[in-house]
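Of the protein chains in this complex, one is absent; all others appear in place.
Order of writing sets the labels: A, B and C. Residues in every chain begin at 1.
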Amino acid sequence: MGSSFGKLFRITTFGESHGGGVGVVIDGCPPRIELSIQDIQHELDRRRPGQSKLTTQRAESDRAEIFSGTFEGRTLGTPIMIMVRNEDARASDYEPNKDIFRPSHADYTYQAKYGIRSWKGGGRSSARETIGRVAAGAIAKKILAAHGIAIHAWVSRVADLGCTVDPTQVTQQAIEATPVRCPDADAAKAMIALIEKVKSEGDSVGGTVDCVALGVPVGLGEPVFDKLEADLARAMMSLPASKAFEIGSGMEGTHLRGSEHNDEFYMEDGRVRTRTNRSGGVQGGISNGEPILLRVGFKPTATILRAQNSVDEQGTARELQSRGRHDPCVLPRAVPMVEAMAALVLCDHLLRQIALKGAAGGTA
Amino acid sequence: MGSSFGKLFRITTFGESHGGGVGVVIDGCPPRIELSIQDIQHELDRRRPGQSKLTTQRAESDRAEIFSGTFEGRTLGTPIMIMVRNEDARASDYEPNKDIFRPSHADYTYQAKYGIRSWKGGGRSSARETIGRVAAGAIAKKILAAHGIAIHAWVSRVADLGCTVDPTQVTQQAIEATPVRCPDADAAKAMIALIEKVKSEGDSVGGTVDCVALGVPVGLGEPVFDKLEADLARAMMSLPASKAFEIGSGMEGTHLRGSEHNDEFYMEDGRVRTRTNRSGGVQGGISNGEPILLRVGFKPTATILRAQNSVDEQGTARELQSRGRHDPCVLPRAVPMVEAMAALVLCDHLLRQIALKGAAGGTA
Amino acid sequence: MGSSFGKLFRITTFGESHGGGVGVVIDGCPPRIELSIQDIQHELDRRRPGQSKLTTQRAESDRAEIFSGTFEGRTLGTPIMIMVRNEDARASDYEPNKDIFRPSHADYTYQAKYGIRSWKGGGRSSARETIGRVAAGAIAKKILAAHGIAIHAWVSRVADLGCTVDPTQVTQQAIEATPVRCPDADAAKAMIALIEKVKSEGDSVGGTVDCVALGVPVGLGEPVFDKLEADLARAMMSLPASKAFEIGSGMEGTHLRGSEHNDEFYMEDGRVRTRTNRSGGVQGGISNGEPILLRVGFKPTATILRAQNSVDEQGTARELQSRGRHDPCVLPRAVPMVEAMAALVLCDHLLRQIALKGAAGGTA
Partner (left out) sequence: MGSSFGKLFRITTFGESHGGGVGVVIDGCPPRIELSIQDIQHELDRRRPGQSKLTTQRAESDRAEIFSGTFEGRTLGTPIMIMVRNEDARASDYEPNKDIFRPSHADYTYQAKYGIRSWKGGGRSSARETIGRVAAGAIAKKILAAHGIAIHAWVSRVADLGCTVDPTQVTQQAIEATPVRCPDADAAKAMIALIEKVKSEGDSVGGTVDCVALGVPVGLGEPVFDKLEADLARAMMSLPASKAFEIGSGMEGTHLRGSEHNDEFYMEDGRVRTRTNRSGGVQGGISNGEPILLRVGFKPTATILRAQNSVDEQGTARELQSRGRHDPCVLPRAVPMVEAMAALVLCDHLLRQIALKGAAGGTA
């Protein structure tokens, strides 16, 4: 269960690391949107392994196929199925350790929950599952773009190395300028050096991804459980390796006094604005028209090339020595995932708000 | 929309700050559970205003009524409706400022979204909405307790004042020993002093609530979007004033190397355990049998008794001067809310896992 | 579980025959709709017992209260809770037979499913549960009326006594002209005589209710599982005592050849019309702009004042002799229930289609 996300723009992902492949069904995409495989492939290429020396060398080309839901290059309004076949199914890498529970991986919990698991590459817990999210997110981004909404995410910190970025000025070009996807060039350089060093040590490193959504209209989100920040939090905390979520001023803001933290309102060009944006673009669960600002913390990758103590399926103490490919830092590849999840949440709430406004006579 | 939460143990809250009252419908509560009004009232009393000088003096007795779903003191398996009538509807407090958007409140976004709002005490955005959650959470706690699961939350930081607490040893008695609900007595004293000072200045202060769930069996949670930490994040970020969520090592863990962060497995009494618990009791979205540890950051209360700049419904610049009662620190009252939300998530996932195990032949 | 209905206009009912009362929460009602208690009460009065000698004499006044979700006479866009307290809780009527399973009632299945049941008046299986549906349906009707959609239901057959009615010409006035709610005056007279006779014999009688929705725009409904007729079928078959559902030509149409059954298209006033309406206003699950026609079959009421063989909770053969009040024919009171359920389905699909059109650029 739990492989679906969204209410009106609803996706269901499927697939494991090894086996036929992975993919997604999108139910609720509006009709008549121009959609080509390039729209999807571009985002998948940002996510796929092997795109730079910073990431795992698993050689998946991740070629997507739009299987259903389009006709003569446009969406039909019916379910869009997109899939990617697995290629580099080097299961033999996993064979020697197949009955050992890898520390901080999902091997043990899957085995305990289901009484069965695919020990090949993590099965459903593999980051390959996010291919479906990124593919669906590409469509959501197109819909949002048509409504003037842009989403950018970037690596804002690797271990202790932060950066200096104005969220409202960041560009995709600057983000994509380096393989680490930090738009602050100096910081990016230092981050790359650190990741290479950590990789050479067979170790891994974590950090944060920041995300901004610009052009979001006032009114997206719901008052109670489906608050915009609640749905964003769920979206981000459902990504592999995420450990923390912040909206607006986040944890830092909890150190302030109310008199320091409140965002005063003023008028600008006939529009209600806030002087500061500690709310992160959301008040009472509903977007207020300011940029939506969020941050996601990712732990260091669990796969390391060092000996670790563990146990196997029989309950025997075992030493685990992973070999071969590993991804020393999930952050650069997490950037398109964070963008995709943000896009999915905003697209869903955009459709919900369109429904509400239409039903209320168009004047809400 | 968005007033429902949970899949098998599903609640729907209703009500505003002023008007008839607030409440909740719980659909999916198992039958034959002993349930008395005292079970509910006890938790509501921990949440209600006026319980100490640290909180708002709004004098609501918050007397709950179980309207449906029980018979001769036990649950029927049919929807349980619990409601609390509003009493202290001192709407006149809000009259003078009724058309001014209070900074960092939901006045503006509600008005923009709906084209109408109850200006009396925040309407649906009032923390009174959480009465329904706390009432439902009281039932969830009973169910969890019958399965050996206990949940404790406490104030772990007020502004810059932290505390020293062993999450696995904390008791409800220690938490309830002081009105600030911090089980570290020395820290509690300092926190109380700070809150009183801030109150006297007409200002407010934020901080963090920590929460632990003990006795959680292995296997709760789902692999992808309904990861346990994702549902917990949504639950907590749907609480008024929450700005940040962390599971396990949280943001701090993102500064570590993988070799420092991984939780090694070992056997203890025939059971798989982890030496450390940076995972916070959840791996791959599924509980691993260790204590579940989470943290929620709450911003300083938006209502302060100081002049603030704002605008009104007509788009005119206005100075807002709030008067009367205010809650200088939401944290002590947030403790039962955090417990309730954690209980609702765990109870729902417990039922889901019971379904899975039963369907798989009882051996999963 | 299963006490909720609808996707965007979503209701949750609660309550039992005896106990606090019954009611409904409506989540997703558009904001700014004028709503008074009279809007609700009018429909409840059509549903309540004791309104004529044809129905049960249980003396419930069924006074509704709008508990939340409105402000100054208009909807807020937040959950509307409406409730009716139980009054005539003559539980003693049920005491003598409390451990006997009444034939064709839900006593046995509830007991088997839950291991507990309220033996007072059927508990949750009582038709009193439909109060919440009718109350919510009253609001749905208001929304539909604002979009030019009208719904009428009437008793079309009692046992073997049918009637002659043109569905497109039927009026509420004609329906309400007699207590049997059949707009064909002659047929109504015969039906009333039959029901009175059956009542005097301590027996009961079934029949059919027909329903038409006029003014439904083209495009409501979804292609696959949420076909308009599928949702209508579920809605109607969820009513107490319903045994059959037909759309358009229904069972009769299955005797025809395709060449006799197909609805040919033609143009009228620039609009696509069908010459015949065997489709019942729905093609491929989606409304085609013609009147929506459906029929619901209701079995004879299970409660009869005659001795019946049965067993009790202990598995002992027992003779059941019901006494006191009984409803010899559910049909007249089912009319507002059928209208309410039809309104709920159409209102939900109207909001869904508004969302789709808005998202597709308003031109769908």
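The definition used in the following text is that a residue touches a chain if its C-beta (ideal position, glycine included) is under 8 Å from a C-beta of that chain, and two chains touch if they have at least 3 such contacts.
This is a predicted model, so every value here is computed, not measured.
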{"item": "Full-complex contact with the absent chain, from A:I40, A:L54 or A:M81", "value": "A:M81"}
{"item": "Candidate in contact with the missing chain, chosen from A:G115, A:G315 or A:G361", "value": "A:G115"}
{"item": "Positions on subunit A where the hidden chain makes contact", "value": "1-4, 8, 10, 12-16, 19-23, 25, 27-28, 31-32, 65-71, 74-81, 83, 113-118, 123-124"}
{"item": "Missing-partner contacts on subunit B, residue numbers", "value": "8, 30-32, 77-78, 143, 223, 350-352, 354-361, 364"}
{"item": "Touching residues on subunit C - with respect to the absent chain", "value": "1-5, 7, 13, 101, 103-106, 108-110, 112-115, 124-125, 129, 157, 159-160, 198, 203-208, 218-219, 221-227, 229-238, 240, 242-251, 253-267, 270, 272, 274-275, 278-280, 282-289, 297-304, 306, 308-311, 315-317, 352-353, 356, 360, 363-364"}
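Please note the rule applied: only the chains that are shown with their structure count from here on.
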{"item": "Interchain centroid distance [CA atoms averaged], subunit B/subunit C, Å", "value": "39"}
{"item": "CA centroid of subunit A to CA centroid of subunit B, Å", "value": "26"}
{"item": "Gap in Å, rounded to a whole number, between the CA centres of subunit C and subunit A", "value": "45"}
{"item": "Interface hub residues of subunit B, defined as touching at least two other chains", "value": "1-4, 13, 113-115, 124"}
